[in-house]
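Removed: one protein chain of the complex. Kept in place: all other protein chains.
Chain naming follows the written order as A, B, C and D, and within any one chain the residues start at number 1.
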Amino acid sequence: MINQGMTKKDKVNIREMIDQNQRGNSIRRKVEKAIPIFLSLIASISVLTTIGIIWTLLSETVEFFKRVPFLDFFTGTVLKPLSQNPEFGVLPLLMGTVTSSLIALLVAAPIGLMAAIYLSEYASPKVRKVVKPILELLAGVPTIVYGFFAFTFVTPLLREFIPSLQATNILSPGLVMGVMIIPMIASLSEDAMSSVPTAMREGASGLGATKLEVTRKVVIPAALSGIIASFVLGISRAIGETMIVTIASGSTKNFTFDITQSMQTMTAYIVEVTGGDAATGTTVYYSLYAVAMTLFVFTLIMNLLARAVSKRFREEY
Amino acid sequence: MTLLHERRKEKTLSVVRNENWVKPIYETNGLNLWYGTSHALKNIELDINEREVTAIIGPSGCGKSTFLKTLNRMVETATDVTISGNVTFKGNNILGNAMPVEILRSKVGMVFQKPNPFPKSIYENIAFGPRVHGIRNKATLDMIVEESLKKSALWDEVKDRLHKSAYGLSGGQQQRLCIARCLAIDPEVILMDEPTSALDPVSTHKIEELIHDIKNDVTIAIVTHNMQQAARISDRTAFFLNGEVIEEDRTTTIFNTPSDKLTDDYINGRFG
Amino acid sequence: MTLLHERRKEKTLSVVRNENWVKPIYETNGLNLWYGTSHALKNIELDINEREVTAIIGPSGCGKSTFLKTLNRMVETATDVTISGNVTFKGNNILGNAMPVEILRSKVGMVFQKPNPFPKSIYENIAFGPRVHGIRNKATLDMIVEESLKKSALWDEVKDRLHKSAYGLSGGQQQRLCIARCLAIDPEVILMDEPTSALDPVSTHKIEELIHDIKNDVTIAIVTHNMQQAARISDRTAFFLNGEVIEEDRTTTIFNTPSDKLTDDYINGRFG
Amino acid sequence: ACGEDGDSAKSEKNNASAKDVKLEGSVAIDGSGTVYPLMARLAEEYMINEQENVSVEVSRAGTSAGFKKFLVENGTDFNDASRNIKDEEAADAEKLGIEVKELKVALDGLTFVINKDNDWAAEMTPEELISIFLADSTVENWSDINPDWPNEKIKAMGPNENHGTYEFFYEKILDKQDMDSSVNLQQEYSTLVNLVSEDKNGIAFFGFGYYVNNTDKLNAVAVDFGNGAVEPALDTISEDGAYADFTRPVFTYLNVNHAKEKPQVKDFAIYVMNNINKFAGETGFAPIPETEVKENISFLEGL
């Protein structure tokens, strides 16, 4: 009956077919109802992951603090986990982590921001199309490669200028980490700046402002929270970075301000202690979780901070 | 046209107003709508008559689109929308849960300001609606595609590239494709939201002709910012301002002897 | 107003056309503009006369904004723009590198469709232009701010909250603030791109009054989609279609006895 | 974490000498970083020449860390050690019901390395060396040892407490006296090599193997045990050679239960003993007496 060409009868069929299909449609409606439930289960995996991380870290951290007083851990400047008279002060690790991250930020913040300005305000789309993927490529280089590079190239190079620099030191991985987070800062800041409405730029350049003035007086103030958020996220990334410092900064648990010395970060400590596969039950083993918990809380605070800052900025216009 | 007959057969239960033989397919009573706390529609009392073209005019932001989208409940896709009042479609309240929106929308097509074909082939665009409603048979689909394209006067222009992307069409062709896509599910009403405002004069003219051609089969409600267009194509016109219907009447009356000063001002371009 | 005197003193060197005592501040010859390969302005020959209001009308996408933005070279901020032909401002070709755009734009202000105040205080918005051009003195700035706000009839409404964010103003006030921001650098021309199309009737009226008030001091080119507005406020009107100037004449002529059929069709709403 | 495929290959009775029997499964080895090069070499040769379907996995977390993974249920099959098993560790094994067999695999000379530019400390006495590392000694600068030497701070280093080398040094050389807290202890031998090779005042101790592979970067201290300075070398390192005082045996400890359950473990153990002296030299170890080798083989074959 369908192939009889197009008569008005056929036309009616469409409506009727549709109506008919709609009537006998309980399965589809059930599927329609089930899908959000199913998807919400999938979505809950990400929440479960967080719970898993916190539970894993917390249960063993509690065990650790049964053996080592809380205060000793957070105020101790000596970390000798494997010694006959072990001491578990986390401050040397915090020092290493903070120092390397600050060095990284000192490199990445100005360069990243300037690169972002260039890309968002000055570069032609053609240039942007080339430079952005290259920056992304830099972000995509595995950190182990940076580590190798810091250890076998940057450190020897730096020693030409700073003879007192140790073969493993916190300076070189800090600098290289800085380069590693340039793309992140550049790209997030660029996002913040390019989300400043063009109308705002037109308003300013319509009054005869140069690009620099438009950027400095309108774009950057408007994007400031986004830019700051990118810095915070950059630091957070540096804090969590592992392989570069593990390879290039050694495992000396120095509590010092001397960046030419070897220092150990929290992440590098974790790698050292697991040493391929950690054995359960010892205080050293539990210290691993206490340090990881500290690291986790540290980065969590940073991330929440970044989020809070950038949220403020989204409400602007 | 059996369907037509059927529609005619339905007893005119609702009150016949203004003219004889014309009965409203949509009736709106005390319709209020809020986006969050902003009151976008205020106490609307407006009917849409069957097999007429109703034009809705008014300045930007007055609630024209909102009202139109209430008629197929598309407005609910926005977040935090509160609706009160009654809207009946063929006597059934559509605002409750009595009728699933999918069924309502299969009877009420919609055409938007910006042509919005799917990023698929022309054929797939037209076949989308029927497929969604469970029509799988290839021959039937072929037939529906051809028929809909013919009705929307697009068949000759595209019959050789049915399986090419719809994005290769011009803006005007895309808009006619969107109308064809509606026609493919044989709706009783088509809602059009400024369907020609992004189009060139020639395309506009074609769409107006198309509206004229299909208005005997389908009820049309059209939002337009072009008053002359409203005057040319509609039977009745409603003038919205600030979420209220200021005036609603036969198009000739609205344009020649509006009873409200605001309507007069708007039609004569003193604002908007 | 010393500058005004200076302007008056300048000898009328360019050809006086159409009317006596009126000389073009902008002259456009064989202007063509492409976005990539799309030809947006075609061989435009259109002058803007000093201390007149020139309205530019035409359907969406016909190149009105593009033309306007060519006049202060803002169009070049778009990517891949090619321009040929001549545009002279007070006798100097602006398309070459002879005059830095920053200088040109300090003499040619621009007001956009959507009000675009900076996310700063009202005061800082107005002071932005003078500051950029090197005026640092607080007293001078105060004076400029007050004067500009007065000219744009905003002073009374905002004088008590000069240091509050400009975002606290209504849409209409923001638009007048943007005009005040232009006036603060004392421009010779103000380009306006549909300055009222996002505004309510009352605000629209205020802006039209404002245009009327300042037109003795400043040349104004205004794009509008509201033909009645063009008729109300402009001295001359140019009708654009598809990147071409179809007709250009005294406003009264255009609206009453257009010489081109297309102009007539557009003005009487047969398309667009 | 390891060794759960024990049930795949089976049985105590299957004690055919495995030469021509195809074996499969895996052998998990962890422990001493000092012994690692030797064991890795043996494992590789075994897989190439003997049983290509057996996967011998060698890690090197350090002797002590290794024991922690060895002495658990489903632990590793072998633990390499650069010191003897401790009493506590042996007690743990007993508690878990793990029968442990000590297999001596080679002799290593504890080597003190210094920077190539260090031309003063090429020879030292054991007492001088010990004074550098002791907590309560007055030695801080080179000149504290010998007034002719530079008045510069000594940078002492060594492997950290994860390592048997550390414990050997602490227990046998320092005689359990506290080590100076300024000694820079590292997890990785490579880090130590680099640190010393780039620091004129550096001095570190570790197994001879890590020195012989880096003679281009490091010098070894010749030790004067009383009869003139002795360089550590393959022929001086032995239980009664000239470097005997700093010579120590290195071991691998076998989980005998695993060897009984898994033929591949037993087979590999026998292979190790049969070939140990062949590869010791090239990885920087001195061989052990053949009689000890024979004893161990006959023990293993009896399982």
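Definition applied: contacts are C-beta pairs under 8 Å (C-beta built on N, C-alpha and C of every residue); 3 or more make two chains touch, one makes a residue touch a chain.
Keep this in mind: contacts and distances are computed from a predicted model.
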"Multisubunit sodium/proton antiporter MrpG subunit", "Phosphate transport system permease protein PstA", "4Fe-4S dicluster domain-containing protein" or "Hydrogenase maturation factor" - which is the UniProt name of the missing chain: "Phosphate transport system permease protein PstA"
Omitted chain's touching partners, listed by label: A, B, C, D
Per the touch definition above, residue among D:N115, D:N214 or D:Q264 touching the missing chain: D:N214
Hidden partner chain, touching residue among A:I14, A:L57 or A:V284: A:L57
Chain not shown: contacting residue from A:P36, A:P69 or A:G281: A:P36
Touching the absent chain when the full complex is considered, from A:F73, A:F149 or A:Y286: A:F149
Sites on chain D contacted by the missing partner chain, in the whole complex: 1-2, 4, 26, 28, 36-37, 40-41, 43-44, 47, 52-53, 55-60, 188-190, 192-194, 209-210, 213-214
Residues of chain C in contact with the chain not shown: 2-3, 100, 102-103, 106-107, 130, 132-135, 140, 144, 185-186
Absent-chain interface as seen on chain B, which is shown: 72, 74, 77, 79-80, 101-106, 109-110, 112, 114, 116-120, 128-129, 131-133, 167, 178, 181-182, 185
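The rule is simple: only the chains that are shown with their structure count from here on.
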Between the pairs A-B and A-C, the one where more C-beta pairs touch: A-C
Chain centre separation (chain B, chain D; CA means) in Å: 85
Chain centre separation (chain A, chain C; CA means) in Å: 47
Multi-chain contact residues (two or more partners), chain C: none
In the complex with chain A, residue positions of chain B that touch it: 1-3, 102-103, 106, 130, 133-135, 137, 139-140, 143-144, 146-147, 184-186
Contact footprint of chain A on chain D as seen in their complex: 1-2, 30, 59-62, 64-65, 68-69, 72, 160-162, 170, 181, 184-188, 191, 194-195, 197-199
Of chain C, residues touching chain A in the complex: 72, 74, 77, 79-80, 101-106, 109-110, 112, 114, 116-120, 128-129, 132-133, 167, 178, 181-182, 185
